[in-house]
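Structure, as structure tokens:
Of the protein chains in this complex, all but one are displayed in their positions.
So, chain A:
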Amino acid sequence: MTHTATPAAATPPASPAVPPKSRTAERSLARRALARPEIGALVAAVGVYLFFFAVAPTFRQADSFATVLYQASTMGIMALAVSLLMIGGEFDLSAGVAVTSSALAASMLSFQLTANVWVGVLVALLVSLTVGLINGLLLIKTGLPSFLVSLASFLMLQGANLAITKLLTGNVATDTISDMDGFDQAKSLFASEVDVFGVDVKITVLWWLIFAAIATWVLLRTKFGNWIFAAGGSKESARAVGVPVNLTKIALFMTVGFAAWFVGMHLLFEYNTVQAGEGVGNEFYYIIAAVIGGCLLTGGYGSAIGAVLGAFIFGMVNQGIVYANWNPDWFKFFVGVMLLLATLVNLWVRRQAARR
């Protein structure tokens, strides 16, 4: 570290000798809490929880809550990666089908080669990371907005998922791999259930919380986290002070790739078979969860905890409607309302926080 190269003594400048008066009062705890990106999502999560707790008796049971968490976790793992990417200032519309691509790759490769499923799992990881890398490289080399670049890769992946699956299996679903070597082992990692205080909870819930903790730590406590905020907040400024902006963005796209791989593996080992057309439309849910969690569409602001809360709200609404015996067709209407409210709350909160 080079610092304080001061030839002359570090004397204060010829500023007035009067000690500077503090003009701002210490900000209250409430105001400081308001400055957190996820505060709006926290309020919303508590509200939604209390609402369904009141109207749906089934919602109060521990088993139901475990189901809510499971719903939230599969979306939440992706939402985490997508929120990091959004803080870094970019979108990935291919995230939804990338999950399916990864599961298809693992499943078909293992089946066609009659290899140990771990071979398929590792190759799928490579495929997913490569998709992320290509998305990132396309973004940087072309200079096009990530909305367009990832829209293109979304369409390409969607087409490739169907075409290659039909080519190899003659069907739109892959053959079951449940009797292959290594399946049970892999299932215990990606799709088993664990007993938490007498309640069976899907292991993805634990993974989700572990990933959330890692993401939060990286975002707030590491150099790379600093670069993510800077790359999304002001690309040119970041570059001017030496932040490797391109590297950061590519790494973020690859993180989305990693998350897509993980969720893809969960789906594969949960259901043994993969439908080639799945995943379309999920990319918007990931983005919505991130936005409800306080991420700015323009980048540079947001949190991983917010994405966790966003996905949790999703899980609650999704299952709550069922437990309340409502017509599930209303689900998307609810999501729309949530999104609108969340963005309005976030807007208001940011204005409050920006006040001095």
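Keep this in mind: a contact is a pair of C-beta atoms (placed from the backbone, for glycine too) under 8 Å apart; a residue touches a chain by one contact, two chains touch by 3 or more; residues count from 1.
Heads up, the rule we're going with is that contacts and distances are computed from a predicted model.
Chemist: What is the missing chain called in its UniProt entry, if the choices are "Acetolactate synthase", "FAD binding domain-containing protein", "ABC transporter related protein" or "3-oxoacid CoA-transferase subunit A"?
Modeler: The record names the chain that does not appear here as "ABC transporter related protein".
Chemist: Thinking of the whole complex, not just what is shown, which of A:G40, A:G132, A:G264 or A:G300 touches the missing chain?
Modeler: The one listed residue touching the chain not shown is A:G300.
Chemist: If the hidden chain were put back, which of A:T58, A:Q185 or A:N226 would touch it?
Modeler: With A:T58, A:Q185 or A:N226 as choices, the missing chain is touched by A:N226.
Chemist: For the chain left out of this view, which of A:D195, A:E236 or A:D329 touches it?
Modeler: Per the contact definition at the top, the residue touching the missing chain is A:E236.
Chemist: Just checking the interface: what residues of chain A touch the absent partner chain?
Modeler: 1-8, 10-15, 20, 22-24, 26-27, 217, 221-223, 225-226, 229-230, 233-234, 236-238, 240-243, 296, 300-301, 354, 356
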